[in-house]
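Every protein chain except one is present and positioned as in the full complex.
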Amino acid sequence: MRAKLLAVVTGVGLLLAAVPVWAHHAFAAEFDQSKPIKVRGLVVKWELTNPHSWIHIDVKGPDGKAVTWMIEGASPNNLYRLGLTKESLPAGSDITVEGYQAKDGSTRAVGRNITFADGKKFFLGLTEAESGPAKQ
Amino acid sequence: MSRRPLLSMAALLAVVIALLAAAPANGQTQSSAPKAPAAKAWTPPHTPDGKPNLQGIWTDNTLTPMERPKGLGAKEFYTDEEIAELTKRARTGSVGEEGDLGAARQQAVRYDLELYGFDPSKLRFSPNKRTSLIIGPEGVVPPMLPQARERNAERAAKEKGHEFDSYAHRPLSERCILMNQERIPMTPGANEGNLLQIVQGPGYVTLVHEIDHSTRVIPTDGRPHVPQSMRLWQGDSVGHWEGNTLVVDTTNFTNLTAYRGSSEKLHLIERFTRTADDMMTYQFTVEDPATWAKPWTAEVVWTKSKGPVYEWACHEGNTMISTILNGARVAEQEAAKKAK
Partner (left out) sequence: MRIWFSASVSALMLTIAGLSLAAMFASGQSAAYRAPRTPDGKPNLNGIWQALNTADWDLQGHTAAKGPMPALGAVFAIPPGLGVVEGDEIPYLPAAAAKKKENQANWMKLDPEVKCYLPGVPRATYLPYPFQIVQSPENILMAYEYAGGVRTINMGAPTKAPGDSWMGWSNGRWEGETLVVDVTSQNDQTWFDRAGNFHSDALHVVERYTPRSADTLMYEATIEDPKVFSRPWKISMPLYRHVEKNAKILEYKCVEFAEELLYGPLSKKPGN
């Protein structure tokens, strides 16, 4: 496992060259591509914080108990520019999240794909032309 | 940013470039750095205290790579047709070293950029059609001096195996101390994601990056730098006006700032010239006698962007570093368990 970590680090490289804003930190050091997750639950809270927004969802485990997952999303600055507001993802929304789990095994993940119960995709940042007007 | 058809924009630029080439620098003093000709074709409006008005919200997003693709030799500019072709390819992700796609390039593991507001149709090459941001016949960063290679290799060797030991071993950007997009010289990315707001008051020009709310308040009263013993992450900047160009001189960097592996002797000269209502040329010269045999200069075109700039606080919401460090500790515990 340690050897794998070192390999990841050399892959990421030293920050000698300018790196785009999206890669402000090593994705691969925080999230584990070998730990994909797919969870469904109700939105508890949508934190519009920087550098990343966080969707808190309560996911019912097999034992019926709810576990809160935190799903990492885009900076709210990008979302505001695309017309999204804090009302765009109300508490109680039934969503399914596909993503990658945090390397430390916590119930945290980076969101890759988010869909509502009715199958509609929740775009955390596509342009209006591609996703239609900003909607719930 | 208004979307003009590439051809008419290119035509407009051709006119501007022709005029720039014809006109000598207006009121500029001689300086050692090669510079773009002053925009004599367009006179900027002035601030109430009579200085060229550079104010507004600017973006520098570009596909133009920092260094010239090998094989282009001394070719500094593309033709309109070449730019159109390259732009088409870049927007479908299939471009080589001619276009720096940044985080939009194919990677094994990355954020799903669709979820992050990435819009391929906004990708563009610099309006000046340069083949690289670095100007001149070579178009690349000069080779590093042996002493700089040694210095950086030594540092890397010391770090090897310790990269996840503690916060002190993590990159400055992961610690929210110095984000890549707030560093100087200001270098662009492919996506419009890093806005800069300029606010001018009497005797000062203020640059505010959206990323990390990084603010440079630059005095233009000709004062000296702070004492040499004072070392700052972003160095110490003093400015003055040369005609319509703001010239900013920065020294006093720390030895950990290490822009492109440079040392504390880094000396940066930036030149800001507004060339149209919605365009500004940002040119910078990097020199460090302990890192490169000679100075090198790059030129970036900024265009106006719709505001406003929002707060982008980094440290307050920094979960990445704790998740990463915790991940490393968990991995160690698991490895220790397996070893037993």
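Each chain carries a letter (A and B) given by its place in the written order, and its residues are counted from 1.
The rule we apply is simple: a contact is a pair of C-beta atoms (placed from the backbone, for glycine too) under 8 Å apart; a residue touches a chain by one contact, two chains touch by 3 or more.
This one's a predicted model, so the numbers in the text were calculated from it and none came from an experiment.
Enquirer: So one chain is hidden, and I want to know which residue out of B:Ala84, B:Leu145 or B:Val199 touches that hidden chain in the complete assembly.
Expert: Considering the complete complex, B:Val199 is the one touching the chain left out.
Enquirer: Of the listed residues B:Gly96, B:Pro143 or B:Pro219, which contacts the missing chain in the full complex?
Expert: Within the whole complex, the residue contacting the unshown chain is B:Pro219.
Enquirer: What residues on chain A make contact with the chain left out of this view?
Expert: Against the missing chain, chain A presents residues 48, 76, 80, 85-86.
Enquirer: Mind listing the chain B residues that contact the chain we can't see here?
Expert: Residues of chain B in touch with the missing chain: 47-50, 55, 164-168, 175-178, 197, 199-204, 206, 208, 212-215, 217, 219, 223-224, 226, 230, 232-234, 308-311, 313, 315-316, 321-322, 325-326, 328-329, 332, 336.
Please note the rule applied: only the chains that are shown with their structure count from here on.
Enquirer: Which of the residues in chain A end up touching chain B in this complex?
Expert: On the chain A side, the touching residues are 1-2, 5-6, 9, 14-33, 49-52, 72-82, 100, 102-106, 108, 110-114, 123-127, 130.
Enquirer: Going by the contact rule set out above, which residues of chain B touch chain A in the complex?
Expert: Its residues touching chain A are 66, 102-103, 108-119, 121, 152, 156, 161, 163-164, 171-174, 176, 179-181, 183, 187-191, 193-194, 210-211, 258, 260-261, 310-314, 316-321, 323-324, 326-332, 334-335, 338.
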